[in-house]
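Moving on to chain A:
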Amino acid sequence: MENNIRLLINNISVVYSDVIQVLKGVSLTIKKGQIVSLLGSNGAGKTTTLKAISGLLKSENGKVTEGSIEYDGEPVQNSSPEEITRKGIIQVLEGRQEFKYLTVEENLRVGTATRWGKPFKKDLEMVYHYFPALLARKKNLAGYCSGGELQMLVMGRGLMAQPRLLLLDEPSLGLAPLLVKEIFQIIRRVNQELGTTLMLVEQNANMALQIAHYGYVMENGKIVMESDAEDLRENPDVKEFYLGTAASGALKSYKDVKSYKRRKRWL
Partner candidate 1 sequence: MRKLQFHPCGNFKESYLEELAIFATDFGRLWMLIGLVLLFGVIPIPFISSPFALYILNTIGIYAIAAIGLNLLIGYTGQISLGHGAFFGVGAYAAAILATRAGFPFWAAVPAAGLVTAAVGMIFGLPSARLKHLYLCIATLAGQFIIEYVLVQWEGITGGAEGISVVGATLFGLDLGNDRTFYYVIFVCLVVMTWIAVNLVRTRFGRAFIAIRDNDRAAEGMGIPIFPYKLLSFAISSFYAGFAGALYAYYMMSITPEPFNLWLSIIFIAMIIIGGLGSIPGSVFGAIFIVILEEVLSHATQYLMNIGATGIGITIAPLREFVFGLAIVLFIIFEPKGLAEVWRIVRSSFRLWPFSY
Partner candidate 2 sequence: MEFFLQLLVNGISLGFLYALSALGFVMIFKSSSVLNFAHGELLAIGAFLFLVLSAWAKLPIVLAFALTLVGSFALGFIVERLFLRPLIGEALIEVIMLTVGLAAMFKGLLLFVFGGDIHDYPEFLPEGLSLQLGTIQVPSVYVAALIIGIVFLILFGFFFKYSSQGIYMRSVADNQPAALSLGVHVRRVFALSWAIAALVCAMSGIVLGIINGVNVHNLSGIGLKVFPVVILGGLDSIGGAILGGIIIGLLETFTGGYISTSLREIIPYIVLVFILMVRPYGLFGLVEIERV
């Protein structure tokens, strides 16, 4: 059982600039080889949770003030991003942070920074295998790529590091539905074929729950619900607030006291 856990977040609080508390006691567990998705509305603290794991909080003047993050049994909270990435946790940032003035292939090569000097030819082939679209554009500047290509690029860049835990922040942001589908299929394949453990932060709850094994729902800096992905998909609250398929199908308003109450319970 112990050995099965890749990441254990135990009751962490995160405070920015010593004043603004964003996470208020978040606990979650990621098992090896699973896809765990973290859902929630804007500002719920999903990205902050990811940054707490990857150590990027530091550069934004944030800190884990309480609780612990254990990665393979080792505490990693408040370590520097350089150390954490070298242990195998890679975060793919939200909003496709490509290197505009580097070519696609050079972008991918930056992904090897955690194991500088080691051969990377095989990894390049692997990335091109999953994302064939990148192969065609490998000599182009990343700044001139389309949104879908960029999303593949940044995910491929993350895979170049041979991560043991890949944190994906909103991979579907601003993409056409068809592309979203493609990207999610690739994520599932990566998980199945490479055995990479994935944590997926998403607004598109429907897609995320289709490929995830386990899901958490966050609101206001707290985890308000957790369950197997299938159960979550069937949960009436999740259906109503995140999947947009309420039983009645009609538009909801505050007049609908019952659902308002239900939502209230989570806060």
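The candidate set was assembled so that all candidates are chains of the complex that A comes from, given by their letters.
Quick note on the criterion: a contact is a pair of C-beta atoms (placed from the backbone, for glycine too) under 8 Å apart; a residue touches a chain by one contact, two chains touch by 3 or more; residues count from 1.
A quick note: this is a predicted structure, and the numbers were derived from the prediction, not measured.
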| item | value |
| --- | --- |
| Touch-positive candidate for chain A in this complex, from 1 or 2 | 2 |
| Complex contact set, residues of chain A against candidate 2 | 54, 56, 59, 81-82, 85-86, 90-93, 97-102, 106-107, 109-114, 116-117, 154, 157-158, 161 |
